[in-house]
Each structure stands twice: as C-alpha cells, then as structure tokens.
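I have a structure here, written as structure tokens, and I will follow up with some questions on it.
In this view, the complex is presented without one of its protein chains, the others remaining in place.
Letters are used for the chains, namely A, B and C, taken in the order the chains are written, and counting of residues starts over at 1 for each.
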Amino acid sequence: MSNTFGKLFTITCFGESHGPCVGVIVDGCPAGLPLAVADIQQEVDLRRAGFGPASTTRHEKDKVEVLSGVFNGCATGAPICLLIKNEDINDADYEKIKDLLRPGHADFTACVKYGGFNDARGGGMFSGRITAGYVMAGAVAKRILSTIGVETLAHTVEIGGIAAKPVSYEQVKQLALNDPLHCADAAASKEMQDAINSIKKFSDSLGGIIEGVAFNVPAGLGEPLFDTLDGDLAKALLAIPAVKGVEFGAGFDAARKRGSENNDPFILKGGKIVTSTNNAGGILGGISTGMPLVVRVVIKPTSSIALEQQTVDVQKMKPATLKITGRHDACIVPRAVPVVSAMMAVVLCDFAMQAGLIPGVIK
Amino acid sequence: MSNTFGKLFTITCFGESHGPCVGVIVDGCPAGLPLAVADIQQEVDLRRAGFGPASTTRHEKDKVEVLSGVFNGCATGAPICLLIKNEDINDADYEKIKDLLRPGHADFTACVKYGGFNDARGGGMFSGRITAGYVMAGAVAKRILSTIGVETLAHTVEIGGIAAKPVSYEQVKQLALNDPLHCADAAASKEMQDAINSIKKFSDSLGGIIEGVAFNVPAGLGEPLFDTLDGDLAKALLAIPAVKGVEFGAGFDAARKRGSENNDPFILKGGKIVTSTNNAGGILGGISTGMPLVVRVVIKPTSSIALEQQTVDVQKMKPATLKITGRHDACIVPRAVPVVSAMMAVVLCDFAMQAGLIPGVIK
Amino acid sequence: MSNTFGKLFTITCFGESHGPCVGVIVDGCPAGLPLAVADIQQEVDLRRAGFGPASTTRHEKDKVEVLSGVFNGCATGAPICLLIKNEDINDADYEKIKDLLRPGHADFTACVKYGGFNDARGGGMFSGRITAGYVMAGAVAKRILSTIGVETLAHTVEIGGIAAKPVSYEQVKQLALNDPLHCADAAASKEMQDAINSIKKFSDSLGGIIEGVAFNVPAGLGEPLFDTLDGDLAKALLAIPAVKGVEFGAGFDAARKRGSENNDPFILKGGKIVTSTNNAGGILGGISTGMPLVVRVVIKPTSSIALEQQTVDVQKMKPATLKITGRHDACIVPRAVPVVSAMMAVVLCDFAMQAGLIPGVIK
Partner (left out) sequence: MSNTFGKLFTITCFGESHGPCVGVIVDGCPAGLPLAVADIQQEVDLRRAGFGPASTTRHEKDKVEVLSGVFNGCATGAPICLLIKNEDINDADYEKIKDLLRPGHADFTACVKYGGFNDARGGGMFSGRITAGYVMAGAVAKRILSTIGVETLAHTVEIGGIAAKPVSYEQVKQLALNDPLHCADAAASKEMQDAINSIKKFSDSLGGIIEGVAFNVPAGLGEPLFDTLDGDLAKALLAIPAVKGVEFGAGFDAARKRGSENNDPFILKGGKIVTSTNNAGGILGGISTGMPLVVRVVIKPTSSIALEQQTVDVQKMKPATLKITGRHDACIVPRAVPVVSAMMAVVLCDFAMQAGLIPGVIK
C-alpha cells in the first residue's frame, strides 16, 4: 500500500469499512489557520449516505474527531489527525458472501495481492467509505486555498446517459449544492432521479460523469515534466473508487476538433492575458493558465447489485452465482461529487505551496 | 520543475528542443540486463519524424549515446544516462515569433512560471522532442519487462474523427507496427492519411486517440490507495505533451452502462480466475487483474498551425496575429504511439519492482 | 512538517505531548504477518517512564490501540494505525513558563517556524513522547525482520563520561535488556546510576552514548548514491530528540587510524566472504557487508533542568530567568535505547523490502 499523497501538503489515509474507524493525517497545513471541527464536519456531511434517492440505507453519524495538530482553534503546524468512528456495521451482510468475488470490486485483486489476509468486509480499505478521509483532508485544503481566493466545486453532469444542460459556472455554484444529485440542471436532475428510482426496481445500478471546476487558480501552478497539474489531478481523482477516466477541458472531444478550433486564442482582458475559449481546461504544458480549471471524471455504475451475477468461489475454486443484498447506492455519483472537489483542493493546495503562494504561518 | 518519475525504477529527463541535447537518466535497472544501444535506437527510430504523411520535415538523426550505467554490454546497476544530440536546429523559425504566445502551447504558462527566462525556442523543455527521453527510458523498461513476459504496445484508434474498427489484440500486434499511422485497420488508416493530407492543405491540424495495451501483466500490480496502477499510468501519460484525457477499459462509456453490463463476471479458465469481459481494462481497485491492461489517451490536434491565429505580444502587451511557419506535424498521433507504449512500460516496470517481481540482478 | 519516513515501508507520526494521543501509521507491512497488540505493547513498555533511576515521575499507562490494518490477528496489507492516549497530563507545569524559551528545547525554533501557534505544552510535537510512535512502528518492523532472521538491539555504552567496558554482542544481548540503564556492563551501570542520582541532587542532567547493533543483516542492503544504509540510519536516528551525532563502526576514531589499521581485511569463513575486523561497522559504500551493523548516537544531557537558566520572555521580548520544575528524566539515555533499536528496525525493514527480501504476503 502507498497511502500517502502529496509533496508539501500531504495526506495519509487509514481505516477500513468495517474496522473501528476511517481517518486521515493531514501534514503541511500552515500554522495559524483557523480550523473548527464544524468546517470539516460540513464537508463530510455532504458525502454522507441518505442524501437523495441514490443512497444506501447504511447510516453513519460520521462525527469528525480531531486528534492532533489543532490547538486553541488554529492549526499548529503539526500533522492533523482527523478520524471518524464506524458505527452502523453489519457484518452479517458480508459473512455469507465472503468467498464469492464480487464483480467490479477489488475483492479479487486485493485477494491476490494480500494473499486473502485483507479485511474483505465491505471492501475493507477499498470501500468508498475511505473517501471520508479524502473529504476531511479536502476540507482543510479548501480552508487553506480560501486564503488565496481559490475555490473548488464539483457537480453532476451526467447520470445513466442523461446529460445536464451546460450552464454558467455562476449557476453551477448556486444550483448544484442544494440539488439532491448535485446537478445544476433541475430538469435533468429530475430525469436522473427517475432513472435511478427505476434502475433500483431492476436491482441494477447507474454510473455518470462529474465535472470539477476550480476558480481563481493563479497561472503558474504545476511542476512539469512529471508533476504536472493535470497529471497529479488525474492521479488523485483515480484514487476515488469507481473512477475509470479523467479528461481536461475539451478532453476526448479534442480528438474530433481541428487545431484551429481547439487552440484557445490569447486575448487581453483588463490588462491581463487570458484565453477567449477554454478548451485547455485551464492547463497548458501541465501548468495552470489562470482560466477556470475544468476536469471531468467518469464514475462507473455501482458494482454492488442485487441481480444474480456469475462469479467464482475462491475457497472451493468453483463457479458460483452471487446476489449482493447489502445496503448500497444504486448510483454513487452524487456522493462522489464532494470527494471530487475535495481531491482537487488537496492537489491545488500542494501545488500552491510548491509555488510559494501559501506562507508557513497564516496570521 | 519536477523532472523525475518513479519510485524504484525512476527516470529523470533533461534537455530542450533547441539546446545541445535531450536525454534521460534511468535509475533502478537491474544489473546484468543485456542492453545494446541498438535496442534503444530501434524504439527511438519509431518516434522519429519522417514516418508517414503526418510528419514534420525537421529531420534528426537521433543517434542514441550511452554515457553511463552500461559496461560490457550489460547494465551495471548504476544510473544509465542516455542522450541524443540535437542537430537540425533552425532558430530562425522561432526568432521572428518569439514574443507571440502560440495558442495551445505552453509558451504563456512557461513564461508566467519562469518569468520569461525559459528557453522558448521550439517550446524548449515543453517540446514534444523531450519525449525522445521517454522512449529511451521505455526501451530499457521494455527489456526489463520482457524478462517476466510483460509486453506493452500502442496503436492509433482514431484520427480526425475517423475510428479504426476494433480488431483482436493479435491482429493489432501484427498490423499496427508497420502501418504508417500505427493503425491496425488498414482501411481506416488510409482514410486517416487522406484526412491528414487534406488538413495540411488547410494549414490546419488533427488530433486523435491512442490505445495502449499491456499483455501478461501479473495480477497484483499497483499500490493503492494513492499509487494505483491507473493513477500512475494516467500521470505518466499526461506527461506526454498534447494528451488531454485518459480512460481505462470501458472508460467514459461506463457512464452509460448499467452495473450488470459493466461488471466483468469472474470465471475459471485453465484453473485460473479471469473475467469473461474486460470493461475494467485490467484494473480493479487500482491493482492489475491479470487481464490485458487497456488505456486510451486523447491527443489534441497539433497546436502549431500555419493558419492565422489571434494572440498577444508579451513584450508589447498588445493583441497580435500569428502564423506558425516552422516545420510541424499536421497530426502528432502516430509519433506519440511509441511514447505511449514507452511510458506504460516505465510505469509497469516500477510496479513490478515494487511487487518484488524483478530481481536486483538478472543473470 | 514532514512526518512520513520511508519508501516501501513507511511510518507517519502524529500527536503531541499534551494533546489527546500520540500515534503512528505503519504502511507497507506484508499481509499475513501475525501481529498481536502484546508484541507492540512489550516494546512500548521498555520506553515508558519509571524504568530505572533516570526517569521522570510522569506515569503513562501507554496502552497501545490498533485502529486499522490488523484483522483476525494478522496484518491485512492496509495501513496500520497504532495509537496511545495521553492520560497523565499536567498543563499547570507548563502554563507558568509558557512565554519563556527553554534552553536546549525546540521552543524557540518551533515558535519562529510556526509563528507561535505550535502547541508548546510539554514541547508538543517535539516532545520525546512522540517517540512512542517510533517504538510502535519499530515493533512492527522487528516482527517483519524476524522472518528473515534480522535482529536489532541497542544498549547504553556511556553516561556522564562513564564508559561501559566493551563486551561481546552475545553478552550485550543477555545483559543489556534487564539492566535498569540498558547497559551490558553491570559495574559501569552501577557507577552511571550513582552519577545520575548525584546529578539529580544538583538539579542538573547527564547525556551519554547509545550503541545500536543489527545482526544477520544480509549483505547488499542500501541504495547508494543517496539512499545509503548509513545515510538513512543517520537521518532516522537524528529524528530522535536529543541525538546530536551519529557514527558507524570505528566512527570518529577512524580519523586517528592509518588506512592499514582501519581497512577490514577480507577473509573466507565457512565458504563466505567476511571481514576479520569491523571498523566499517557493517557498511561499505552505503551497502551492508553482512557483518554486524554498528552505529552509535550521542544523546545530549536532558535540556529540562531545575537549575536557574538565562532565557528570553518571547511575549515581553525581555531577558528572563527560568527554572523548569516539571517532571523530567535526569538522563534520557536509557529511555532512548529502545527508540534507537526501533528506528534501526524501521530503516532495515525498508531496505530489505527495496532489495526484494520481504514478500508482499507472509504465510
């Protein structure tokens, strides 16, 4: 396992779905940053189950505890340990299927890699629950980024083949947060909700696409050749279970454009150099341009479905069938939305530090 | 700059388009690996200009030199410095446009980040020419991977909206290497070549999609949570200039599938657990499944075009227009093909080492 | 802060002297390793206060909790979070001197670096208490190393100018563990204890020298040029508060030897190449020779003393005097002994993994 991410601002995750807790160590937070548990709790609550029609019936209080690195309401400069205890655990759901590899999950690869010693209950370390740690770290990163005016958000742009209409980022900010699917297009969201309710009846699941946007990113972030802004964002976002692809700006559509269409012309605006379009998604040569940073990730349909699936019993090494009857989200997309914006914040925070934009002490 | 990539098998790149050379230091190569310059030269030749209709007229001999780490025809265990001298340099092409930011290039972001001190001639460090270093490193990685039977290849699957028909991997191996566009579908390749020839007349450019495939990847490679196989592949591939997105297996199409369609059922085959489909692209939970590893990257259309473009003169801080008349590829896709397979090899080699599959000495 | 150490076997520490807990995340432990809390508790108990005459009167139960990474008595392959709650905290001791920089402590440097936001109670993150995390991580590392026969130990060789007589390593193993000062020379230990009891009466403190030895280290560990075995050991050992120097084998005495005296002749012994002496301390060229690895660290005298000291009041920016009346060790050396062997184990474990000697799964 390599459970640490980042260079100057690093996060180290731990915990399992059905163990005592999930948590994260955040290192590199500037001393003096005001940090209230409530700030972190608020982000975690967005990720929690029970939000909208897509959700599992597993309910966790997900109460954030701060075990180190904060004193008198401010970051001390020392590593910050943030922890959530697991409470609503139901081992019985998993006990009966423990030898059956769940298609689409990491059961098989974890079993091979860890010789069957991995804690497979609920996916263990590979559970989506681990992303609660990402969100807690992201909450700290967002507080840091706010000191230089950088803001990250994410919203649902597609579920089950239903695409949201493009709207202005201003509208996204206003509308996405309060929509049950974090979708800024209310009509599309309604359609998506119907599709999710419908797929539930079939005991099946849906995937979708999330767009992340970062505003006020100063030009110059990113450390090519290899620690590019897009490269590290992709790596961070692919650490979210169920993400199978990442694209920036025009992304895969760029394959069908001419150079003259895809190139973003440079213009002057208020004495500043900007581009009149943003097919680059705010990144050129691995470095931020100062335009909004735009990234999209695809979330595969939830692997856990109650439909009968073909699999293998690893103890008997025999073919078997499997119905997964635990509590699962029919569509994980809305719950992944705050995770996407959290990981964007983590990456941007690290690069802002590498660029010397965040002082070691915030007063 | 962060010009080093990898954990146990690392590559460190240097050089600029119009400087004395481009090169790479490869560290972590097992001692005893037979390594002839010809092995590396062969891979570099595939990347060289002049291959097919898409190419620039800049012609480099690209002769590989080995400056360290090889003795008596074998790797010594010490870092291997591989270098190619730059020869066919034409500064005049760039001198006249040196203050004009080329849309789609890193001119602007590099200028901001490096305060205008960057060597902007031909894009300097951001030139596609730097990928000659990737290919040299990839050649070493491929030799190492061959000792455990792992093979990587890449092929063109789309150019200018023209998609190649899916064919078996066996056919890809046979057909793609010798096709001028590295496309395994001869009819599509012909169409693509026509499209490229046609776009040249418009002084414009085309993009496309490259698929990389790795065979015989043992199950268990990848170090989640953060050093996932897909995450590191994405990061490595996004270090190739012009790549704007990366997807694995079904990729973005997974957004439109049901869980029951997208999940790959586990079956037994010859006593081994495999999946009957491969929507996962050979990766689950950030770890290889043992199925073919399938990744696709989008290559944006070449940014350098001779059409007039709107831009800004950074010295005068005034709007300006620009025609790029240097020697450029109308479509960079075929030349990027060997770079994609090289970077896949670099990443797989590192993970195979982390998994303890590559001995420190090869006898 | 950079609170993570290691490449394949990594430890990430957190916690403060007077916060809720101190802890460590151990990542990279092979799955399947049997791991009982008792194994870890045993090492922690050696470090605990109250052992011998040198100790503070602060008494912590130091009960080890395992929050992740262990399931059914074995490591799962996932990160292992180990935690000790702080219990016997007495803020009052520190409240009255909070603006007075304690000479020899990190109060001043932490105050400069973290702008006064650091939790200065008891030294916060800079307290020797943080080394409880090192010892817990070391306990895991020792269990791993035991699977390949490698053993680390440490013992006191000098306190307050009183040097222990050199004895065979066999005797060190038998005698040092149970001596109250972890010294293998009972007579010298008695003298040292008298010296400590005497210095206490003067409200002063003593330092000393600890020797660490590792047995059965296979030849070939270490990754020069920069990740040398000695370099990483030195770095790890200097992370122990109060360590001010590190030497290997003959160490600083080598400055006074001739080459012919200092060179260790190679001889054959039982068909194996060994050296007849060990001035190299088991390391040549940054790589283990297979001989016992011998390192010595100097521990400065405890900085906290009850004698009046000259200092500065940082609030008033005025000269001040200070008497530190909290509970402190008059000599920290014996408590640092298990920390030295723990950090040696952590470093050796990482290099053994890099050399491919530790499988990913232990069965």
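As a working rule, a contact is a pair of C-beta atoms (placed from the backbone, for glycine too) under 8 Å apart; a residue touches a chain by one contact, two chains touch by 3 or more.
As the structure is a prediction and not an experimental result, all values here were calculated from the model.
A.B. asks: Could you tell me which of C:40, C:101 or C:361 touches the chain that is not displayed?
C.D. replies: C:101
A.B. asks: Based on the whole complex, identify which of C:43, C:119 or C:264 touches the chain you can't see.
C.D. replies: C:264
A.B. asks: Footprint of the hidden chain on chain B, which residues?
C.D. replies: Counting over the whole complex, chain B touches the hidden chain at residues 1-4, 10, 12-16, 19-21, 23, 25, 27-28, 31-32, 67-69, 71-72, 74-81, 83, 110, 113-115, 117-119, 124-125, 360-361, 363.
A.B. asks: Which parts of chain C are in contact with the chain that was left out?
C.D. replies: Residues touching the hidden chain, for chain C, are 1-5, 13, 101, 103-106, 108-110, 112-113, 125-126, 130, 158-161, 199, 202, 204-209, 219-220, 222-228, 230-232, 234-236, 238-239, 241, 244-252, 254-268, 271, 273, 275-276, 279-281, 283-290, 298-305, 307, 309-312, 314, 317-319.
A.B. asks: Could you pull out which residues of chain A are in touch with the chain that's been left out?
C.D. replies: These residues of chain A touch the chain that is not shown: 7-8, 220, 354-356, 358-360.
In this text, only the chains that are shown with their structure count from here on.
A.B. asks: When you take the mean of every protein CA atom shown, which chain's own CA mean is nearest to it?
C.D. replies: A
A.B. asks: Based on CA centres, what chain would you say lies at the far end from chain C?
C.D. replies: So the chain farthest away from chain C turns out to be B.
A.B. asks: If you average the Cα atoms of chain A and of chain C to get two centres, how far apart are those centres in Å?
C.D. replies: About 38 Å, centre to centre.
A.B. asks: Could you list the positions in chain A whose residues touch two or more of the other chains?
C.D. replies: Within chain A, residues 1-4, 13, 110, 113, 125 contact more than one other chain.
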